[in-house]
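The other protein chains are all here in position, but one chain of the complex has been omitted.
Residue numbering begins at 1 within each chain, and the chains themselves are lettered A and B in the order written.
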Amino acid sequence: MTPAASPPPARQRSEHPSQPPPQHPSQPPLRAPAHPRTARIAQVIVASTRAAGGVYPDRTGPSIDAWLGERGWTLRERRVVPDGDAVGAALAAAVDAGCDLVVTTGGTGVSPHDHTPEQTLPFLDRQLPGLMEEMRRRGSSSTPLAVLSRGYAGICRGRTLIINLPGSPGGVKDGLGLLDDVLDHILDQLHGLDH
Amino acid sequence: MTPAASPPPARQRSEHPSQPPPQHPSQPPLRAPAHPRTARIAQVIVASTRAAGGVYPDRTGPSIDAWLGERGWTLRERRVVPDGDAVGAALAAAVDAGCDLVVTTGGTGVSPHDHTPEQTLPFLDRQLPGLMEEMRRRGSSSTPLAVLSRGYAGICRGRTLIINLPGSPGGVKDGLGLLDDVLDHILDQLHGLDH
Partner (left out) sequence: MTPAASPPPARQRSEHPSQPPPQHPSQPPLRAPAHPRTARIAQVIVASTRAAGGVYPDRTGPSIDAWLGERGWTLRERRVVPDGDAVGAALAAAVDAGCDLVVTTGGTGVSPHDHTPEQTLPFLDRQLPGLMEEMRRRGSSSTPLAVLSRGYAGICRGRTLIINLPGSPGGVKDGLGLLDDVLDHILDQLHGLDH
């Protein structure tokens, strides 16, 4: 696991003019960080041989980028890579670039081409099994197949949260809903801030 | 873990005349496979020192065989073996025989004689932790003790799904109900079929 790949430069997307955060007056504002902090950097990695080859559209990556942008994250350019070793290489580049969060989508099933969990596991110094449990549990209220996701979540090098979301739009929606509930707390804990 | 045991010949039970599938007109028919496929082979392994010794009846094996037969599986003869190494030997024989599915029952608790999870783990190239989570969760609505099952589920050699069910009739019922929801999808994924 030598992360030799030279990471691409971070692309700043601080505004997302095409997708402004919802501002409906009757809705509560998006959660503001409890503590002032420097810009946080996230990267989305789409694991899909067919999306990488142009056979399929990338169905889930744009929605994850949009979700992160609405919450003030600085985004590195999304990577769409074939299943397998390319996922590990993209993870290595994201970690080396100092990302605070890496979200993968796809490759968590049991098809012969699904390798995202195996590519992710070597990066995790500390696993967060409860995140995956809860994603599967929330998903199972929509489809019993949600329990089949084999993804991992955990911490790399004490600073980067990596989470494997499924490749289905429903699975991504469940995963992002869960991150809404716990992400600020995890990041504050990683930086030694108390609650 | 040398699977040297010569597997017994598969016993074809394509009809199960004594236990026909339910055909009540007001009931939906049993789920038909979404894709035409060749015969699928399953084996049930009962891990119970007392059942193997004739002290106890085999309470759960026949019901699992019946459940599989109703769903069109070709069944290898059920094995009733003592707890411990004999479980691993029976698993090796089933995998060597090319089974698509191996269901064990029993030996998943924390008694000194419970060793089924330890016997199963070396066979799993890919675990499916969500299956066990969901079995425990479904079971816990009947008994809080359901959370104590330590069983595994996963894939061996890219083709055989192995799942450890508890030894209690209630646990088996929960496990089979879950398999009804996900088994076809898992097998299709293993064979590279998309959904």
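Criterion: contacts are C-beta pairs under 8 Å (C-beta built on N, C-alpha and C of every residue); 3 or more make two chains touch, one makes a residue touch a chain.
Worth saying up front: this structure is predicted, and the values here are computed from it rather than measured.
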Next item on the list: Using the touch definition up top, pick the residue from B:Leu124, B:Leu148 or B:Leu193 that touches the left-out chain.
Entry: B:Leu148
Note to self: Applying the definition given at the start, please give the residues of chain A touching the unseen chain.
What the structure shows: 126-131, 133-134, 137, 155, 158, 178, 181-182, 185-186, 189-190, 192
Checklist line | Interface with the undisplayed chain - residues on chain B | finding: 109-114, 117-118, 129, 132-133, 136-137, 140, 144-150
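By our rule, only the chains that are shown with their structure count from here on.
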Next item on the list: Would you kindly tell me how far, in whole Å, the mean C-alpha position of chain B lies from that of chain A?
Entry: 34
